[in-house]
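These notes are about the structure you will find just below.
Let's look at subunit A:
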Amino acid sequence: MNWVMSGVASATSFNALSGLLLIPAGAAVLLALLPGYRSTARLNVAAAALTLLCAFSLFFRRPEPGVYLLVDDLNGTFVVLTTFVGFTTSVFSLSYIGHELETGRLTPPFVRFYHAMYQVLMFAMNLALIANNIGLMWVAIELATLTTVMMVGIYRTHEALEAAWKYFILGSIGIALALFGTILIYMAARPVVSEGLDAMAWTMLVSRAGGFDAALLDLAFVFLLLGYGTKVGLAPLHAWLPDAHAEGPTPISAVLSGLLLNVALYALLRFKMVLAANSAALAPGPLMVTLGLLSLVFAAFMLYRRRDIKRMFAYSSIEHMGIITFAFGMGGPLANFAGLLHMTMHSLTKSAIFFAVGHVAQVKGTQRIADMGGLTETHPVLGWGLILGVVAIAGLPPLGIFMSEFLVVSSTFARAPLLALVLVFGILVGFAALLLRLNSIAFGAPRGPNGRTNASYVPMFAHLALVLLAGIYLPPALVAWFENVAKLLG
Partner candidate 1 sequence: MVLIRDFAVQGAQMLLVLTLAPLFTAYVRKVKARLLRRRGPSLIQPYRDLARLMRKEVVLAESASWLFRVCPYLIFAATWVAASLVPTFRTGLLFSWSADLIAIIALLGSARFFLALAGLDVGTSFGGIGSSREVMIASLAEPAMLMIVFTLALIAGSTQLSTIAAFMTSAEAGLRVSLALGLVGLIMVAIAENGRIPIDNPATHLELTMVHEAMVLEYSGRHLALIELSASLKLILYVSLLACLFLPWGIESAGASPPTLVIGLVAYLGKLALGGFLLALFETSIAKMRVFRVPEFLGAALMLGLLATLLRFVSASF
Partner candidate 2 sequence: MSSINFDIAHLLAGSLVLVSFLELYQDRLYALLNVYAVHALALAASVGWQAFAQDAPHLYVTAGIALVFKAVVIPVALHRMIVRLGIHREIEKVVGVGPVMLAGIGLVALSMVVILRVTQEADPLAREDLAFALSVILLGLLMMVTRRNAVSQVVGFMSLENGLVLAATGAKGMPLVVEISVAFSVLIAFIVIGIFLFRIRERFDTVDVQALDRFRGEHS
């Protein structure tokens, strides 16, 4: 733990930053050891809540960047979002996993494993976000990937293992490509900065990027884009994503879509900043724009033939990741702001949707869309909650994604009309597909079994309430924060 000692100045910041890492890590160990589902699930929630508090404390006192750890406006956003969704998801999984135990889909040892892994995942994501070292970040993202691989396969059904295996293999390739990119960045930085850790520190990379070798940076970015892009789920690197979402436990689907994709995107953004700081390097924008649009349009069409509800929303995640990547690729204060907002809103909304979907799947005992119908009649709260979620994700007001899509589309059209047309086309195609499925799930004569679920609705509606609030009123503090970040992103 020498990195704790090395760069951290004040006692409070030490607590906050290390809390982000130590609390999940400690909780993971405890959870792995403790038996009993009820107490461990509560412990899981408590740990997530504490981590969230630590993240909030970063608002008030922000530590100076160290060699290993760094908090600035950019990752502050991500940390708060991650810990928040991590917390609400733990609340959701408290009741969700209970139901899974009751129905016998999971056995107590696996639940213990699940909770421990959950905290490891939190640890890994937090580490990835606050690492000031591209190698450390890489390690953390890989750790997060591996933990989610474990969780995806937790049901041990044929399909789950298949999905986990696919995720594992494709993830490993992503790991490898990202590592090569990381090495290349180091090589580019070494002659300018110095040998050793400094040449991998974000703080150094961004400030000194002007002197780096442009060709190396270009090459590095290609590998990073593909490597981390695999994690983001950009087409054509997305193949693991739908299956992993569909076969894993629903809280993990929520975390995957809501958080892990963001973390990988965060990595891409950081590298984009490095490239943007070097005038000779190729602009990363066009590559991101291309991949983003490709993902958007591809996922939009894929939505039409989905029969599994979770897989469908997984494709919707790909779609939105496409939009976000596109926005960041376009760059400029408006598009960057929109990208950040979209990312935040997507995290909240998509996890809310997965909470709802988890309920639906438990109620109906299946994930097949054909076996669901008339949800607003049989389960009004759940049905309307799901509708609200889908409406939000489809980018309709008064919910938050409307604002970000508004900014992305309108700011793009003034600059690159053709791209905006493709964007609009993709959004519309995806919208129609989602609406088509929503119609059959939420309306019409009830179909399928009408079970009960005792899972909590609170996390879902909490998320949706936040999304609604953001759609109507963004607090100035948040706006200032986002604007700073947007400026950082260039």
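How were these picked? Simply put, all candidates are chains of the complex that A comes from, given by their letters.
The definition used in the following text is that contacts are C-beta pairs under 8 Å (C-beta built on N, C-alpha and C of every residue); 3 or more make two chains touch, one makes a residue touch a chain; residues count from 1.
Note that the structure is a prediction, hence the values are computed from the model and not measured.
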Inset, instruction - Given that all of 1 or 2 sit in the same complex as subunit A, name the one that actually touches it. - result: 2
Inset, instruction - Please give the residue numbers of subunit A that touch candidate 2 in the complex, ascending. - result: 135-136, 139, 142, 146, 158-159, 161-162, 165, 168-169, 172-173, 175-176, 179-180, 183-184, 186-188, 190-191, 195-197, 199-200, 213, 215-216, 218-219, 243, 246-247, 306-308, 311, 367-368, 370
